[in-house]
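The complex appears here without one of its protein chains, the remainder shown in place.
Up next, chain A:
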C-alpha cells in the first residue's frame, strides 16, 4: 500500500519533529512563591532548544503562575489547582505529569534535584517505563548528560536511550533563569492525579530562619564536630549575620544533635556551591566534600593541620575556632 516515497516522507517528518525538543519543567513552590531551584531547572531545560513548558500543581497557584509567566525562557504554563496536590505527594503529582506527557509528548521532563524533585521524578519515569537520570551537572546534547557518582569522586557521561528523557538537575550547576522579561501564557490543565487514596500529607515541621537559604546563599559558613555543642553554633550565626551568610553543618554536627538535619551539607544532605564556603571545625570527610567542593573559594578553620579539609581549601587557618571566629567577628565590626 505505502509507496517508498511516502515512507521516506514520514521518516523526514519524524526526524524533523525530533529536532524540535520540548521540555516540561515541574515547578516547585509553597503555594505562594516559586522555589529558587526551579529557576535553575528552567535554565537547564532551555539548553535543549525548543519550547519550555512549566507545570504548576498545587492548592493555590495564582501568584506562582504570575511569577513564572515573567521568567525568561518559559513559553507556556500548565496550571493544575486542586486540594489533592497538597504537599506535592508523588502519588498525586506523578499521574498529573504522565497525563500531560500523554497529551503534549514532551521530549524531556525536568525537575530540580531537591527533596521534592527526587521524590517525584523516578515515580514519573517508572510510569513511563524509562530510566531517569539523577542530579545532572551538565548537558552535552539532547540525550547525553553529565553527573557525579561515588560522592563526587567520579564524573560520568551517560547517554539516555529512552524516548523521553526524565531528569533531575543539580541547581548549583546551572545559573538561575532571569525572573523578568518573560511572557509565558498559561492555561488550565485538568490531568489525572486529582484523587489520591494512597497517601496523605499530615504536617510539616520546617526550620525558620532569616538567613539566606543554604542552597542559594553566596556565602555559607558550616560547623562540624569541632563546634562541640549546639550552643556554640551561635558563634557561627553571629558571623553569618554580619556577612549575610547561610549556616550549614557536617553530618557529625547533625548526628550529635547540635543542629537540625536540614542543615547538613554533603553527599546525603544538601549540595552547595557558594562564592565562599567557610568550613569551621570540619575534618573534611569524602561525604562532606561531595556537598561543597564546587564552591568558588573554600576556607578551612581547623586546629588539626592534618585535617583533609586543608587539601581542598584555598585559604587555610590552623587555629582554635573558639578564638578565631570571635576574632573574625570582631574584625568585621570595624
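Here is the rule we use: a residue touches a chain if its C-beta (ideal position, glycine included) is under 8 Å from a C-beta of that chain, and two chains touch if they have at least 3 such contacts; residues count from 1.
Everything below uses one rule, namely that contacts and distances are computed from a predicted model.
Trainee: Write down which listed name, "tRNA methyltransferase 10 homolog C", "Electron transfer flavoprotein subunit beta", "Trafficking protein particle complex subunit" or "3-methyl-2-oxobutanoate dehydrogenase (2-methylpropanoyl-transferring)", is the UniProt protein name of the chain that is not shown.
Mentor: "Electron transfer flavoprotein subunit beta"
Trainee: Decide which residue listed in A:26, A:54, A:94 or A:184 touches the omitted chain of the complex.
Mentor: That would be A:94, which touches the missing chain.
Trainee: One chain is left out of this view; which of A:180, A:197 or A:231 touches it in the full complex?
Mentor: The one listed residue touching the chain not shown is A:197.
Trainee: If the hidden chain were put back, which residues of chain A would touch it?
Mentor: Given the touch definition above, chain A has residues 87, 89-91, 94, 114-116, 118-127, 129-135, 144, 147-162, 197-207, 215, 219, 242-243, 251, 254-255, 260-262, 267-268, 270, 275-276, 286-287, 293, 297-299, 301, 305, 310-319, 323-324, 327-328, 331-332 touching the missing chain.
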